[in-house]
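Removed: one protein chain of the complex. Kept in place: all other protein chains.
So, chain A:
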Amino acid sequence: MRRIRVIPILLIQKGGLVKSINFKNHNYIGDPINAVKIFNDKEVDEIAIIDISATKENREPNISQISEIAGEAFMPLSYGGGITTLNQVKTILYEGAEKVILNTSALDNLRLVTQIAEQFGSQSAVVSIDVKKDWLGKYRVYRNNGKKKTSFAPETFAKKVEEAGAGEIILMSIDRDGTYKGFDLELMKNVSDAVNIPVVAVGGASQLNDFVEVVNVGGASAVAAGSLFVYASEQRGVMINYPKQARLMNAIFEKII
């Protein structure tokens, strides 16, 4: 038996909560503040919020929204989207987020990860890595919401961010995102084996047993999901949900080796 963190990951686009499939076809879910309130009432382990439109619109993080969200979140909260400076990080942490998530900035300016780790501790520096198989079937890190391929193999980039001082990696499989096909265990294992910092697996969760598998087989330290926690089922009717403690215990924690 072992507790692992089971994290709803929420995407914000133009101020609203959305959910994607393969990083495309974003479906409007609702108001993010309201969703966080519901997740708080359900006593979720932790919550990750990523504003996927900030970088695209060349916009700074929306501090007033972060503050409002943090005011409703009496649990660990991580926030990503549009973060490019140490000062923004300082403000976001001051407003009550526990960690910041870097994606584009980690690719463009890895020094920012180091600076965050030095000033605020590595536990507050999270890097999210978006991965897709290219046409040759090789795993590659992608950027710009999965639109642009980089030359990095995921393990190589994961090691780089670990060396830079990141405390955690959120590893997203673009191919599995929103598909309910289960986690990409091979990808998760490759990266988990390559680094010593915790890897949070995301992309494809369809049932609680997928979480057990990605920890026991894929080597992940924590798990996250979007669709599973914002939709009632694969028919994608919106319903914010999260398992009760007893269910997490029986269906996940007791099966973790």
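Couple of notes before you dig in:
Note that in this section contacts are C-beta pairs under 8 Å (C-beta built on N, C-alpha and C of every residue); 3 or more make two chains touch, one makes a residue touch a chain; residues count from 1.
Please note the rule applied: contacts and distances are computed from a predicted model.
Selecting from "ABC transporter permease", "Peptide/nickel transport system ATP-binding protein", "Acyl carrier protein" or "Imidazole glycerol phosphate synthase subunit HisH", the unshown chain of this assembly corresponds to "Imidazole glycerol phosphate synthase subunit HisH" (UniProt protein name). Summary of contacts with the chain left out: across A:Arg5, A:Lys37, A:Lys56 or A:Lys181, the touching residue is A:Arg5. Checked against the full complex, the candidates A:Asn27, A:Thr85, A:Asn109 or A:Gln123 give a single residue touching the omitted chain, namely A:Gln123. Only one residue in the set A:Asp51, A:Asp130, A:Glu168 or A:Glu213 touches the chain that does not appear here, and it is A:Glu168.
Across the entire complex, the residue among A:Leu93, A:Leu187 or A:Ala205 in touch with the chain not shown is A:Leu93.
Along chain A, the points of touch with the absent chain fall at residues 2-5, 40, 43, 45-46, 70-71, 74-76, 93-98, 120-121, 123-124, 167-168, 196-198, 221-222, 245, 257.
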